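A single protein chain has been removed from this complex, and every other one stays in its place.
Coming up: chain A.
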Amino acid sequence: MSLQLEPTAEEIQSQRLYTDMGVKDHEYKRIVQLIGRKPNYTEIGLFSVLWSEHCSYKHSKPLLKQFPSSGTHILQGPGEGAGVVDIGDDQAVVFKVESHNHPSAVEPYQGAATGVGGILRDVFSMGARPIALLNSLRFGPLATPHVRYLFEEVVAGISGYGNCVGVPTIGGEVQFDETYAGNPLVNAMCVGLIEQKHLQKGIAAGVGNTVMYVGAPTGRDGIHGATFASEELNESSAEKRPSVQVGDPFTEKRVLEACLELVKSDALVGIQDMGAAGLTSSAAEMASKEGSGIDMNLDVVPQREKGMTPYEMMLSESQERMLLVVQKGREKEMEAICQKWDIESAVIGTVKEDQQLTLEFQGQVVADVPVTALTDEAPVYDVPSEEPFSYQEHQQLPTWRPKRKDHNATLLELLERPTIASKEWVYDQYDHMVQTNTLVMPGSDSAVLRIRGTKKALAMTMDGNSRYIALDPYIGGKIAVAEAARNIVCSGAEPLALTDCLNYGSPEQPNIYWQLEQSTAGMSQACNTFETPVVSGNVSLYNETNGEAIHPTPIVGMVGLVKDLEHVTTQHFKQAGDYIYVIGEAESAWGGSELQLLEDGEISGKVPHMDLDLEEKRQQQVLGAIRDGLIQSAHDISEGGLAVAVAECVMDTEFGAAMTMENNAAELFSETQSRYVISVAPEHAQELEQAIPDARRYGTVTEEKALSIKTREEQTLILQPTDTLTHVWKGAIPCLVRSKV
C-alpha cells in the first residue's frame, strides 16, 4: 500500500480500522484524547503495537510488580534488555528469557530461530558476550504428524540459529502434554557475561546526539508480529505466517561482534535491540527512559524492499537490527566498526528535548506523537479474577492412589514417557560445547559453565511443571521456583536470581486471570524465601487454540554461582561402594504426578505440599555439604519420583544401585517436594548424617550394572539392568519421532 492509498484518519475512525490492528474502541478514544486529534495510519500503527499486551503488559503489569526485583547483588532489574547480577571480580552475569510461542505455532523453524536471535540481542545490547543459550519447550503428545513436525522444526530452528552464532545451547527442558497440542511453547533464554564497566543502557540521552541504525536492512517481514502474539490462535492463524520473521544467524554473528566492539567506545550513549515492534518500540522506549524525544528521517532507514511506507518500516520486525544513540560528531567511529564487520549502519535521527516521536518521510511529517502516550500512558487493566469451580472440585477429591502393583514395569513405562525420557535426541542437535567452557553438559540437573580465568562457574536451568499449576496455581507457582533453585543447588551452586516467562491463556477470562494472579503470588513468595529476585522476564498471554487455553505455564530460568570449580556436582553416581541417601520423606501426594497421568490419562486432586522454609533449609544443607566435599552426586527428585531419579543417577555410568525400602508406591514414585537422592563416600557418611539429619541411607552404588530395589524382607520391587534402563530412556523420543502413524 503506498502512502496515498493509506486510509485517512477519518476512515480509520469511521470504519473502525483500528480494530484490525487489535486496538479496542475505548483504547482508540484514549489515543485521540492523548494526542488531541485523530491518529493517521502510521500513528495508529505505532499505538497498536506498543499498546499490545506483548509490549505494554497491560493485563499483567500489576502482577509483575509484586515480584521482588532488587537485592544487594542486583545491578539491573526488569526494564532494560536483560537483568544483570553481580558475581564479584567486577564481573556480572546478564540474562533474560523470552517466548516465541505464536510464531513457532505457525512457522516452527523460523519462529524458534528468531526467538533465539531476539534473546541473544537482548543480552548483547547490554554489552555482554552471550555465553549460553537454554530453552524450555512444550508440545502436544508426539502422536500426530503435525506435532512431530512442530517438534522437529522447532529443535532444528534453535539448532540452526544458535549453532551458527557460536553460543552453546547448554540446557533446558522439554515436556509433552495434550494441553499444548495446538499451541506449542518456545521459551528461549540467553546468559551473558560482562565486565561491569561495559554495562550499557537503552537510553536516548543528550539532546542533539545522533540516532543510528545498525544491522540488517528493514523488510516487510514481521509486520504486526507483536499484535499477532497478543491474540488467540485459531484456524486462520496459518494466514499469519507472513508476520513471522526470517532469521539470519550469520548477520546476527557479525552484529554481535560489532556491538561488543561498539560498547567499548565512550561515544556510545545508548543501545537497544529492535525486537518486538521493531523501530517503534526501540525508539519510543529509549526516549521514554530518558524523558527525551526523537526526530527520525525514514528515507534513510536501510531498506531491503522498494516502496516501503512509514507504517511498514516502523512496524517491521525484521531481525538482526539495533538502534544506537551516539555522541554527536563521533558517528564516523561507529561507522568504521560496523564496516569492519561488514554490517550496515545509517544516521537516521536526532535526540531532541521535546518529548515527541516525530517521523519524517519524503519531506513530510508522517507521525508526531508524545513518547509518553506511546509508552507510559499505555492502558493498564484491572482485570476481574474468579476462582474456577474446578479448583475446589480438585481440592475436595478423595486422595488418589495408584492402582499398579508391578513396580518393575511401571518404572520402565515412566522412563519411556517423553516428558521423562532422555532428551539426547534434542541436545545432540545443539552445539553445547563451543566457547569451550561447558563443564556439565545437558542431561544433569543444571548445566554448568566455567568462567575462564577464575575458579568460579555459573549453573543454569529452566523449569516449570504446569500440571501442578493447572490444579493449584498458588502452590504450583511456589514449586516452579523451588524446583529451579533445587536444580541449581544440586550442581553445587548458590541460586542468584531468576528470569521468568509467563505463558497463559487470555487474561480477559477471569478464571485465567485468577491463575495468573495465584501462580505469580506463589512464585513471589518463593523468590522472597530464597532471596532470588526476578531480574527480567516476559509475558506471553493469549496462548489459546480455538478458545481452549493451555495449562498456565510459568517458566523459571535461574542462574546460580559456583564459588569454586571443586564444588561442581552432577547427578551421576561416581564410585561403587558409595552410600545412597534420600533426603526427605515421601508422602502419598499424587495430584499432577507423572504416574497419575500415566494411569488415568489426566490429572486430578491435590498437588504435593510445598513448605518453603523446609525447602530453603534443605537447599542450604545440601549446598553446605557439597561445599564441604561430603557429596559425590546430587539429584533432585521430581517427575516420576525416587525410582526415576535413581535410575537417572545410574544411566550413562558404569554402575548400578542396590537399595532397600518399603513396598510402597509413594516411596518409589511420589513427587513429594524438597527431596534429593545423593551419593556419599563411606568415609563421609557420619559427617553427612550430622550435616543433613533428614538424610536416610537407602543403599549402595554397585559395580554390578543393575538397579535393584528390595524390601527388607528381600522381596524384589525393581530389578533392571542399567543397560535396559538406558535403552528404554534414550530410545523413547527417537522412536516416537520416527513413527509413521
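General remarks:
Note that in this section contacts are C-beta pairs under 8 Å (C-beta built on N, C-alpha and C of every residue); 3 or more make two chains touch, one makes a residue touch a chain; residues count from 1.
Please note the rule applied: contacts and distances are computed from a predicted model.
Chain not shown in the complex: UniProt lists it as "Phosphoribosylformylglycinamidine synthase subunit PurQ", one of "Phosphoribosylformylglycinamidine synthase subunit PurQ", "Biotin carboxyl carrier protein of acetyl-CoA carboxylase", "Electron transfer flavoprotein subunit beta" or "tRNA N6-adenosine threonylcarbamoyltransferase".
Touch with the chain that is not drawn comes from one residue among A:Lys61, A:His198, A:Lys253 or A:Lys563, which is A:Lys253. Within the set A:Tyr109, A:Phe361 or A:Tyr430, the residue that contacts the chain not displayed is A:Tyr430.
Within the set A:Arg30, A:His407, A:Arg450 or A:Arg618, the residue that contacts the chain not displayed is A:Arg450. The residue from A:Leu142, A:Val165 or A:Met334 that touches the chain not shown here is A:Val165. For chain A, the residues touching the absent chain in the complete assembly are 156, 159-160, 163-166, 248-251, 253-254, 341-342, 427-439, 441, 450, 565.
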